Structure formats: structure tokens, C-alpha cells
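Here the complex is missing a single protein chain, while all its other protein chains stay put.
Let's turn to chain A:
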Amino acid sequence: MRRGLTVLVALALGLTACASTQPTTEQQQQGQTATSAGFAECPKAPATCNGGQRRQGGQLVYALEQQWTNWNIDSAGGNLLYSAQALAVLNPGIFNQTPDAKVQLNTDLMESAELVDPTTIVYKIRKEAVWDDGTPISVKDLEYLWRVTNGKDCDVAKCTPYTQAGFNQIESIDSPDGKTVTVKLTKPFAEWQALWQQSRIYPAHIAEKAVGPLDNEANLVKAVEFFSKTVPTWSGGPYKLQEYKQGDSLVMVPNPRWYGKEKPSLDRLIFKIITDVPQLPTALANREVNAIYPQPQVDMVQQLKQDQNSNFYIGPGLGWEHFDIRTTNEFLKDKALRQALFTAVDRQALIDKTVGQLAPDIKPLNNYNLFEGVSPHYKDVITPTGAGGGDIEKAKSLLTEAGYKVDPDGLVTPDGKKVAPLRLRYTGGNEVRKVICEQFAEMVRPLGVTLKVEPTDDLSGTLGNGDFDVIIFGWTGTIFPFVNARQNWSSDSASNYSRWGTKEIDGLLAKAVETADVAAASDLLNQALEKFAAGYSVLPIYQKPTVIAVNKDVVNVRNNPTGDGPVYNAKEWGLLAQ
């Protein structure tokens, strides 16, 4: 209880979301009177807020929280959130994911990308689009990624792609001129825009020069390794890498062969690796970094609030928290008990007591994959189930109707067994999750159910081994929801940690992935999720907020909760014109 209060106090300290945009005395003394528009417009205009006229020159230091040695973000070992951000300015993608959670054609690279029929995509790459050595970005580059990912040209265990989604459905890639590319799919793919978007484009000609022709498995494996261990000498983006200090920093300078309309204004864009998140606000206040995009923590928000020289913004993210019930448990295999537990829990109260005080707009999440305000196909699949509303009386009556004997001293099952205490687990050190679990345990106590709140230091191990009865953890959402949904909720998937599902749901999820029309696919997904929600095995709680903070003279850097992150428009980043 005392710890809970501590969290509340700490959370309450971060009540004010955005810092003032007025220049401070110190700034005026230092001649930094120019301040950006700040993030005030972000809730209404997420894709344009903190905009401003850039001055030519200067450097901007953007903090990353993890180091890496694998430069191949398309491989399982190299697909890290932070390396992906740095490499996004070198390795282009066909589409961009924008801050308003939309998929937008990368018009620097592409003339068009169209689904001409459910199984045929035609891409037209701009003829001006070239790598920094002058080699055209062409079908060869798209083909290379397809070959190392599809599982046919190269064994998956050898080429180690981080995802095969969609690439293993490509039947052929043809191009008469290298720039117009026709891709034939074996079956429709709802997330066709994710192809060469989430996996980025690498220069095949450079790999070919290093390892030989990319027409056999041995060379494809070598090419994957080459891109994995080679610090990029190439660029197909607005910047190119000038200097890399291992595990410390990457210095990017404008790519002289950049073909896009918007030219970088900075002399240098530096990615500085700072692995200890609590150190970021001080580094920002000291102008050792100019932009940070960490996971929000209450102490950090308090520090940012005190920093007069920076603006910060707490916005909605696509990560989301949820309770999972292990349905193989002797007692929890009974749907009535699961339904009662989820009916008794009051999600809004959980939010109000924790993250709601950090970002007051946070509401209970009512879908597993399609988010309100993000997807036009969002549908509330939770409220109709009665879960998450905190209705204790209804929960009791559900149990009584199912034959349970509700006794505050211990719930008794229809066959006379007393329900044993259940283990509710959370990630050790995560105070917000701990408070939520403690509150959940309190909420279900009137049902006679004892939830023993226990931390785990090994979340993935705990999940993988099923070492829980109920657990709270998070998934990272995406604006390409269909493959993830199939992965997470199919009854036979290892990632479905609740171990609950039905063949009917599996069928709907699979059909959604294979439906080219996004509206139709979303409808199928919602149908599947409605049925899944009615199983009372997983209850979404809330969307996690994100925080971005920049010095006040930094413009065009803004929150982007999608997989692309804030670097989606790195070419536009700059320092405000005086």
C-alpha cells in the first residue's frame, strides 16, 4: 500500500504534460531566444506539430537506448528498435508509417505502389532514386530481400529473417526495366503495404560485389552475413554514415546523391547511444543530446517538467498492457471463473490510480489489435462482454449461476473444491504494473478469490514456461495488425500465452491475413476478436503512452508511435531559424 502511494505521489508530480514554450532568462542570456512551436498541437495535428522554419547548418543529437553490432535490420538478430531508427535514414522503405498512424507512400523513392488485383502489386520506383554510389535503386534490391526471406531460395535457419510475413506468399517478381516491378502473390495478403516497409531495402549490388551473384543459397547466406557485420558504407536515404564509434555514436552527414525533394538542413545528424534511460533528461538539459524518445517513467517526466530549455510531449503509443489468464490452470480453465474475474476488475480505476495521473486522457482499451483513433476499422469488442467494468455484483451472480459458492473466505467450485490462491505475476521493478496487480487483487477479493501478487525477473521465461495463473504484460501494437493477431491469438500459437482459442477464431484470423481488402480483413479480424474476447482469457487494459522531448530550438521532430518512430521524417529535422 505504501509503495502504491509512493507511485501515486510520483505520478501526480508529472501531471502537467507539456512544458512551457516561452524562452527562459537563461536562454535569452545564451542567445537562444528562438523557440519552436512546441508540442501543443500534437493531439490535433500529430503529423505537423513542432514544425518550423529550419536554418541551414548545425547539428542535432538524437539519443538511442541500445547498442548493436548487427547492421542487418531485416535479420532476426539485427531487428532492434534502435538500430532500425538509425538505419531508417540509410535504408529506404516503400511506404512510411506516419505519426497519425497512417501508411503513406514514400514519394521520395516511389512514383506509385498499387494493388492492381488481390494478388498483383505493381511498384514504380522513381528513376531519380539511386544509392549514394549512383547505382539505381531497382528491382534487384527488392528481389534480394525477397530471396533471403521467402524460405525457398534460402533456408530460414540460415538466412534468419526476422519475419517472413507476406514474402513467403510472393510467387514471382518481374521487371522489364528495373524500375517498374510486378509482384505476384500466391494468395491475397492484407498487409501488402508492409512488404519492403517493415523490412528495409538494402543495396543488392554492394552485396553482390562482396559475395558474388545472389542466385544461390550459399551467396544469399553470405550476403545476409555481409549486411549484418558491415558498418553501412551505403545510403539510399537523406543522410550517409560518416563515422561510427562502436556502441557510442553514429555521425550522419547529408547524402550528396539524395534524390528526395526535401533536403536535409543539418550539417550533422548524430545518433548518440545512451543505454541508461534515467540519464537522458539530464543530458537533454545539458544539451549533450537534443532529442530523446524514451519509455516514459514518472521520475523522468518530473525532470523534464523542470527543464526550462526543452519541450516534451506525452502522447498515445501503440504498446498496450493486458492481463492474460492461463486457461490450463485447474480452476481457470472454467470460463465462468475467468468471466467473473474480468467482470470484477475496474480498468478505469486501475488507470486512474496509475498512468491516468501521468496522462489524463488514457481510457480503457477495448480492442486487441485495432486502436481507437488509429484504425478507421476500430470496433469495441470488450464492452459487450461486460469485462473490465468493475461490476462486482454481476461477477458474483455469474459465479452463483455457474454453481459456485461465493464466500469472502474462499470461493468454492460447483464440485465443492475451494479455489486455491492464484498467482498474479508482473515484471519486477515495474511499479505501475505492481500497483495495477495489487488493485486487481483487491477488486476480486469480495469474490473469495485470492490473487497472490508475485514479481518475475524473467518475463519471457515466465510466459514461455506458463509459470503464472494471471499475468500482466505488454504487446507492441502495429498499424499492420493482421499477422500479429494471427500470431498472438491463434489457439496453436506459442505466443498465445493464455492457451485459449478455437478453430473458428483461428480460421477467421487466417482469412483476415489473406484478404487483400483492408476493410474486409478488418471486419474478419473484428469478428475473430469478438469471439476471442468472449473467451475471457485476455483483457486489454490501456494503451501505453510515449514521451518525446526536444530542446526548444529543435523543429520537425515529433512523436511517432508507429514502428517507424520519430525518424520517419529525419530529412526534415533541423534547428529553428532565428
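The definition used in the following text is that contacts are C-beta pairs under 8 Å (C-beta built on N, C-alpha and C of every residue); 3 or more make two chains touch, one makes a residue touch a chain; residues count from 1.
In the analysis below, contacts and distances are computed from a predicted model.
Enquirer: Pick from "Tryptophan synthase alpha chain", "Cysteine desulfuration protein SufE", "Peptide/nickel transport system permease protein" or "Cytochrome b" the UniProt protein name of the chain that isn't shown here.
Expert: Per the UniProt record, that chain is "Peptide/nickel transport system permease protein".
Enquirer: Check each of A:Pro161, A:Pro232, A:Pro364 or A:Gly535 against the chain that is not shown and name the one that touches it.
Expert: Per the contact definition at the top, the residue touching the missing chain is A:Pro161.
Enquirer: Which one touches the absent chain: A:Lys184, A:Arg268 or A:His377?
Expert: Checking the options A:Lys184, A:Arg268 or A:His377, the one contacting the hidden chain is A:Arg268.
Enquirer: Based on the whole complex, identify which of A:Ser112, A:Ser495 or A:Gln578 touches the chain you can't see.
Expert: The missing chain is touched by A:Ser495.
Enquirer: With the missing chain put back, which residues of chain A would touch it? List them for me.
Expert: Interface residues of chain A facing the absent chain: 26, 29-30, 59, 61, 67-70, 76-79, 151, 155-158, 160-165, 228-229, 245, 247-249, 251, 268, 270, 272, 274-276, 279, 282-283, 285-289, 457-461, 463-464, 475-478, 483-484, 487-488, 494-495.
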